[in-house]
Each structure stands twice: as structure tokens, then as C-alpha cells.
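The complex appears here without one of its protein chains, the remainder shown in place.
In order of appearance the chains are A and B, and numbering begins at 1 in each one.
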Amino acid sequence: MRLLPFVALLILFFPSQFKAAELSDASSECLDCHASIVPGMVAGWQSSRHARVSPLEALKKPELERRVSAKSVPSDLAQSVVGCAECHTLNPEKHSDTFEHNGYQVHIVVTPEDCAICHPVEEKQYGQNLMSHAYGNLLNNSLYQDLVQTINGVQFLDDGHISIKPASTETNGDSCLSCHGTKVEVKGFEVRETEIGEEMEFPVLSGWPNNGVGRINPDGSKGSCSSCHTWHRFSIEMARKPHTCSQCHKGLDVPIYKIYQVSKHGNIYSSIGKKWNFEEVPWTVGEDFTAPTCATCHVSLVVTPEGDVVAERTHQMNNRLPWRIFGLIYAHAHPKSPDTSVIKNKAGLPLPTDLSGEPASKYLIDNSEQQERRKTLQQVCLSCHTQQWVDGHWARFENTIKTTNEMTVTATELMLKAWETGAAKGLAQNDSIFNEAIEKKWMEQWLFYANSTRMSSAMLGTDHGVFDNGRWYMAKSIQEIYDWLRMILAVNSETSRDAK
Amino acid sequence: MRLLPFVALLILFFPSQFKAAELSDASSECLDCHASIVPGMVAGWQSSRHARVSPLEALKKPELERRVSAKSVPSDLAQSVVGCAECHTLNPEKHSDTFEHNGYQVHIVVTPEDCAICHPVEEKQYGQNLMSHAYGNLLNNSLYQDLVQTINGVQFLDDGHISIKPASTETNGDSCLSCHGTKVEVKGFEVRETEIGEEMEFPVLSGWPNNGVGRINPDGSKGSCSSCHTWHRFSIEMARKPHTCSQCHKGLDVPIYKIYQVSKHGNIYSSIGKKWNFEEVPWTVGEDFTAPTCATCHVSLVVTPEGDVVAERTHQMNNRLPWRIFGLIYAHAHPKSPDTSVIKNKAGLPLPTDLSGEPASKYLIDNSEQQERRKTLQQVCLSCHTQQWVDGHWARFENTIKTTNEMTVTATELMLKAWETGAAKGLAQNDSIFNEAIEKKWMEQWLFYANSTRMSSAMLGTDHGVFDNGRWYMAKSIQEIYDWLRMILAVNSETSRDAK
Partner (left out) sequence: MRLLPFVALLILFFPSQFKAAELSDASSECLDCHASIVPGMVAGWQSSRHARVSPLEALKKPELERRVSAKSVPSDLAQSVVGCAECHTLNPEKHSDTFEHNGYQVHIVVTPEDCAICHPVEEKQYGQNLMSHAYGNLLNNSLYQDLVQTINGVQFLDDGHISIKPASTETNGDSCLSCHGTKVEVKGFEVRETEIGEEMEFPVLSGWPNNGVGRINPDGSKGSCSSCHTWHRFSIEMARKPHTCSQCHKGLDVPIYKIYQVSKHGNIYSSIGKKWNFEEVPWTVGEDFTAPTCATCHVSLVVTPEGDVVAERTHQMNNRLPWRIFGLIYAHAHPKSPDTSVIKNKAGLPLPTDLSGEPASKYLIDNSEQQERRKTLQQVCLSCHTQQWVDGHWARFENTIKTTNEMTVTATELMLKAWETGAAKGLAQNDSIFNEAIEKKWMEQWLFYANSTRMSSAMLGTDHGVFDNGRWYMAKSIQEIYDWLRMILAVNSETSRDAK
């Protein structure tokens, strides 16, 4: 906007010879009403690349600069810019949320399968991303399902003891599924008086609104591109900035955003990142940016100023990740399949490791795949750092994986003792292992403190590995579990004595 | 600054025909000394709109663009820009902090009543805002006053037991009243050697400095416009950005800023907000901004690109709020009067609900007023979202109000049991209900975790409704209260056995 006068000047001197792609008639019709009904939504789209460039033009770019991965785009879509109708009327037969709207077969929920018409490689890669399976990975795992209930369910006093009332769909949608994704289903159709004064019929959706990464869509597909490429701007700038990731990755279980913010990389981004170019494709290290954001290391196509590819673009993301440092309950080699609900450990529990820490190796990538991924990720580090620097950093990081797992062993041994001695009720009593105070303290050990310490170690987040939910809390938590166990046992013994 | 060369160019081509309003002689005299004594303070003002525009010019704007709400401004103030003297010499007779200074009757503390000379509508609305009553609402409520003491008072060991020494004025001013506002009073006058080498007399203020929203001023008025419109720039840009709200709304009791930061809205603001226009009046959705900040939903005059009013400007703010989700101890319909110290629940306690959750309805707005306010706020949502989207969001949000209140019921029932069994001393023993460890755990349940969960639900802050002081903590807290109660009872029984 500040450069507008300049642009005007340029146009004066170089009379435009561009014949810009135009909006389709269908999209034009959409805008006739919606531009005034939902101006903010339309404005987002208007400032998007979609509003300016047709797929045909996009396909003409040299390969490294291309933002569409389709070899070709159906001719009825190729010529005009990507407007409302281009996305919201795609694949109408697959969409249970399709409805007749002013003569068009429109659907509400645009899905990865819709986007795949221009971006098929990204959609396919994303299907291999754990995130696209986030709904099922949570709800098709009996243990995690129980965990959800102990967090979201309403606790009430029942004859002096605490019981849990199952969580409602609304609560789950507001809580875990807000990030994991809801199941969006058509519950019927209803006629509604609209803003333009006419009655119209619309599908009634359950699980809506939602933007979760593993959303189950009305066309059966999984995920939502707009989780990161926020509608209707679908901006690569936004997806490349760390704030997008903060939507889901900031809490105590995955405090990545908070760690990034106070890391050297985050400091550089916050201090001088406003001078960087977040729009260019490919993304040139040293030219477009001088420190990584989340996307740089985990997603983006990064090249050197000489045009050499440092890292290929990936929407699978875990192909740059040797470890899953999010402990369940231990950090472990990455799962082979993005559908983690298939995993069983030796004891038959749907967990990637035993309670002792032994990995369920059959379901996890092996050493050589780990080494491959380690190298892929390190290539990004090596754009700015020497090999020795990188090796030293990784040695510390992988030592941290080991020691945090050891601390989880100790906490788990105390927990096992609690279950054995009746200080807590567990699987043997057919009770949740996540509902009692001491169990929650044990969980915080691996879900909050060990995770935070490992993530801090990965990203040089310093205090998140020490006082800010890091080693200090790991150390303290074990001591508190130890005391709590003794106290509960004393209370139980007192109670049983009094009962005599 | 970057555009300076441009501006220079423009001036060359279009010789200025503006006759800008000028500084009054009185303000000019102020600057003679103060520009060099407090250059930072003066620089703030110099970059303000006050330094450039006279009230007369401001009044000429079309109504929607107008930043002053007075119908007219006294002629002695109307012609010159708004400088030091224009504000600091207003209403001298009402100000107990007025003093003779170089021939002028100057006061230190500029108050909403002073600002009202140009901005009377805002001042009046703000008087209906809970915030303007923040001092009395805290200190004229015996329960809250006790709460303040148990937080700010100095605890000491007295014969093995803990007692509390009342908090000093300094401590309260540094703590709760830092946001709620202090009472600023003139304690006398003193002669001081000044920076320019002369002796001068100044009023001595207690409760100073302070910028709290409910500050009691030396002219008897309440509040401080500069809480949000930071002196001396009084910038609408700053008031519209979320950082201003963060000054008071970021802690565990009202983690709104932290929630906003990681919400989709906050992500958009952080990622691309630097391209927005925060100065325009009215504020046009889709043109000036594409995602809301705090002010958008709660305060600002928002219009569509076609000039239709989406929401009227309000400095009352709660007229866009059906619920008070800040639990005391339960979330409830908004109080009718901004002076909440008048509220009494059925048990006679100065609380908006009973301990069981039943609202003190007489003092709270009714359903139809709630529905009115709900609609007002939803109009803002509807600028970017569809009706179905908004309805779905609100259904979840109001379900969250319900379930968090249910969790507070459970925690409170445990607390009542603690008081009954002597595990804690409460009202029956004429003791504070906020001072003991188990009582503080109970308070965190509603003051921290239920609040955080509700605010997260309102703003799609995801993890603040789950792990980051959300549902995880609600669930854990009840279990810890349950165990703690059993442990304390066991200790008491052990102690009494030993006593026998």
C-alpha cells in the first residue's frame, strides 16, 4: 500500500501489456451477494494469489517456482482465477454437503480432495502426515479415548466419590477435536431466512465449525488445508510464519511455539523477520530469510542463492523427522504408518512403547530410515551451520531423548507401585489409568515435562528445558509422586485401621 | 519515515494550502521547558493526532469519521491543537491536585471528566463499564477485600501457625490496584528544586503513579483514558491493538491475551496485521483489517466497505457481552449495574451467584437483554462468517459455560465438605475462605481453570481450553482437592489420636 504511488508511476511508464486472468461468471455471481454479506471473508480472498492468477498461468512457471503440482488442470478451471465457485462446486457428487444454491451445486466444506485438483502432490503427502489422521489416531485408540474422557468429561460427586459423565460432542469439539479435527456430517437440511431477505435451504452440519488438521469431511476425505493456509487468503506467507503453528503447538504437551519464540531462531525472526520475503517460491536461504521458521525446517522447498535445492517441499513433514519426541509415553522412532491406531505394544496396549520404554519396533521406522531422515533435516541446518556445530547439537539432543526417557522410567516405576499397592486403581481394577491425582502427576511427567525438555533441546529453547516446564519439573514431579504415594498409602492404612 | 522523500516530493508539486491549526500560547510555554526536561513524554504527544488537529477541525468531519463526540467545543479550546495546557488546566476548581505553576492553574492527573469536554459520549459510556468501577468493586466488597488480603498480605509464623499481616498501600498499589486503579489523593504540597534549577511547589500525591482502569481521581472521577490510549500519544492504533489489553488481561485469571495470540484471529493479526490500517475511523472490515483484534469485537465502530454500520462504537463494552465468563465463582449473566458491590446472593454474600451456582438474578441482566447483546456481538462475527458457523461456535461456547460451571459445583461440594469436617476453617469459624492451601486449590478451579476454558472457548484458543490451564487442570484439580482433603483429615485424626 505504501508503494502504491510507485506502482502507479511504473504503470505510467510501462503501459501494461498483461492481460490478467479474470473471474469466472459463476464466481462473479457469488460475489454479487456475498461481497456485501461477508465482506471480511471476501476481502481475504481478494488479497489472495487465487484471486489474481489462473491455474494456466500458474502452470507456466519454471518447475521450482511452481505453486501448483498438477501436471495439468481441467480446461474449465484453467483459464479463470480461482474464485468461490471454482472450489465450492468441485466434486459435487462426492460431497454430502452439496446443496442447490442459485442454480449451482455448492458445498460448504472445501476439502483436501477438492484442493488436489491443482495441488495433488501436497494432498497426497499430507495423507501420509500424522496430522491428517489426527481424528482417528485419537478416537480409534481405546487408551487415548479414555484419556479424552478423563479430561473432557464432567466430574461429579457420587456418594462421596468422584464419577465422570461422558463428554458431549460440543465439549470434545471445543477441546481436543478443535485441533485434531471433528467429524463434519450433514444432519439434514433446513430452510432459513437469509441476509438478502429470501428464504433458502442449507445443509445442517454437525461438528461445525472446525479447522482441525485431521477433520473428517463430508466427502470422506481427511484434514483441512485451511488449518495452516488460513481461508480465504490461503497465504503461503502465513503458513510459513510460526504463528500458524502456534494455533495447536503451544500448550504444555507441545510447547513448540513458546520454545521457538525464545530460541535464537525465534529471536532473529522477531527482531528482523519483518524484512524477509515470505512469498517467494522457492524459498532462498540467505536471500529471502536468514533464520528458519517452523516451515523452513519441516515443510518448505528451500534452495541456496545458487539455486541448489537444500530441501524438497514436503507436506508429509515426518519424512524430515527421525524421532517422535512427543512421548506416548516414551519418545521413540517415528511410526511407520500415519494411522497410529494400528500400533500395539508387547503388552497389547495401543502404545508405541511398553511401559518400560521398549519400543513396539514392528510399527516404527528402523535405524536406517532414521538416519535418512536425520540427514534430510540436517541439510537445512547446514545452510547456516558447520557440520561440527550440527553434530554437537544433535549429540546433545539425542542424549536428551535418552535421559528424559530414563526419567519417565522412574516415574512409571513409582506409578506401577501405586497400582500394585492400591494407592491408585489401574487396568487390573478395570479402572482408567488417567483419572486419579497421582496418575495425572505421572502423566505430566511425560506429557508435559519430558516433552518440553526434548522440544527445547531440539530447538535451543533453553529455559523450556530447565525451569519452564523442563528438567526442574521433571525432577520435582518424581519427588512429588514419591511423597504423594506415601501419603495416600498412609491415608489408606489409617482408613483401614479406623474401619477395624 | 520511509516515505519522507515522497512527502517532500508531494510538497514540491503541490505547494501546501493547508493552514494547520496551531499550538496555543499556553501550551507553547509548557513546551519551552518540558521539551528538554521530559523529551520522551513530549515526543509521544508530538506524534499524536492531538498535536496536529484542533477540535474545530475534528468537528467538521462527517459523522462516522468523527473522533470527537461533543456537539461543540468551548471556543477558547476549539481553535488550537490539543496541547499540554488544553488538558492539564481544565476544570481547575474540581481538581484537588491543581497548583499554581508559572501563572497557570495546572493539575497533574488528567481524568475522564477532563477528556469529556471533547469526548463526552465515550466518557459516559465508560462510566457504565465495569472497568470504571474496578476500584470500588474490589474494595467495597467484603469478600473480595478479604481475598486481596490473603494474596497481598505478608504471612508470618506465629507460634507455629501462619498469620497474615495486612498489606500496605504500596503493596496493594503494586499488585491488584495496578490494574484496578488506586485512589489518587493530594497529601499536601512540597517545594522541590526542579531540573531547571528553580524551586517550585508541587502537590504530593498518594497512590501515584497509576494507570488503572478504575482509578479514583483527584477530581472525584473514575478511571483513566490512558489505560488504553497510552499517554501522551492517545493513539487509536495502540488501543486497537491487542497488546494494550495484555497489560491487564493476560494472567491466569483472565488469560485473554495469551488465548488471542494463539487463536486463528491472533495468528492472522501476528502474520499479516502489519499491513492493516489501525488509524482509520470508521474501521472498515475487509479494507482496513481482515481479522479482529480485541477492540474490533468489543469496542470499535466497525463498518462494511459499503459504509453500513456493523457495530456502533462503545466504551461500555459489556453491551456486547451477554455473559460474564469471569467466574465469581460461577459464570453468569452480566450484572445490571457496573457497581457490582451492591450485589448480594441468596445467602447474603456479595457474590453474583450462590455457592451452588444459582444466579442472584435480581442483579443480573435477563434473557432478553442477553439475547440483544448476543446479537450485537454476533453482528461482528457475521462480517466474516456465515450464520451457521456463528451458531455452531456459540452453541459450543455456551455449552462450555454450562460444563465449566458443573465442574465448579463439584469442586465446591468438596470444599463445603472440607469446611464441615474441619479440614479447613471457613465462614462458620469466622475465618477467611481464601487463606488455606485447600481453599486456594478450590479457587484455582474457578478463577484460573474454568475461566481459562471459557475464554478459550469464546475465542477458539484451543489449548487454553485443554492443557494450558484448561480442562486438564480442571480435571486434575478436583482429584487433587479430593486427595488433599483425605490427607488433611488423616493428619487431623492422627494429631487428635496422638493428643489422647
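By definition in this document, contacts are C-beta pairs under 8 Å (C-beta built on N, C-alpha and C of every residue); 3 or more make two chains touch, one makes a residue touch a chain.
Worth saying up front: this structure is predicted, and the values here are computed from it rather than measured.
Participant: Considering the complete complex, identify which of B:Glu22, B:Glu100 or B:Glu170 is in touch with the unshown chain.
Facilitator: B:Glu170
Participant: Who touches the missing chain here, B:Cys294, B:Leu351, B:Ala450 or B:Ala490?
Facilitator: B:Ala490
Participant: If I consider the whole complex, including the chain that's not displayed, which of B:Cys33, B:Leu252, B:Leu301 or B:Leu416 touches that chain?
Facilitator: Of these options, the touching residue for the absent chain is B:Leu252.
Participant: Based on the whole complex, identify which of B:Ile151, B:Val281, B:Leu301 or B:Ala395 touches the chain you can't see.
Facilitator: B:Ile151
Participant: What residue numbers in subunit A mark contact with the hidden partner chain?
Facilitator: 2-3, 6, 261-264, 266-268, 270-272, 274-275, 277, 285-287, 290-291, 304-306, 308, 382-389, 392-393, 395-397, 399-400, 403, 406-407, 409-410, 413-414, 457, 460, 462-468, 470-472, 475-476, 478-480, 482-483, 486-487, 490, 493-494
Participant: Which parts of subunit B face the unshown chain closely enough to count as touching?
Facilitator: Contact residues on subunit B toward the absent chain are 1-2, 5, 35-36, 38-44, 46-47, 108, 150-157, 162, 168, 170-171, 173-176, 178-179, 192, 195, 202, 204-205, 208-209, 211, 230, 233, 235, 237-238, 241, 243-244, 246-248, 250-253, 257, 274, 435-438, 440, 447-448, 484, 487-488, 490-491, 494-495, 498.
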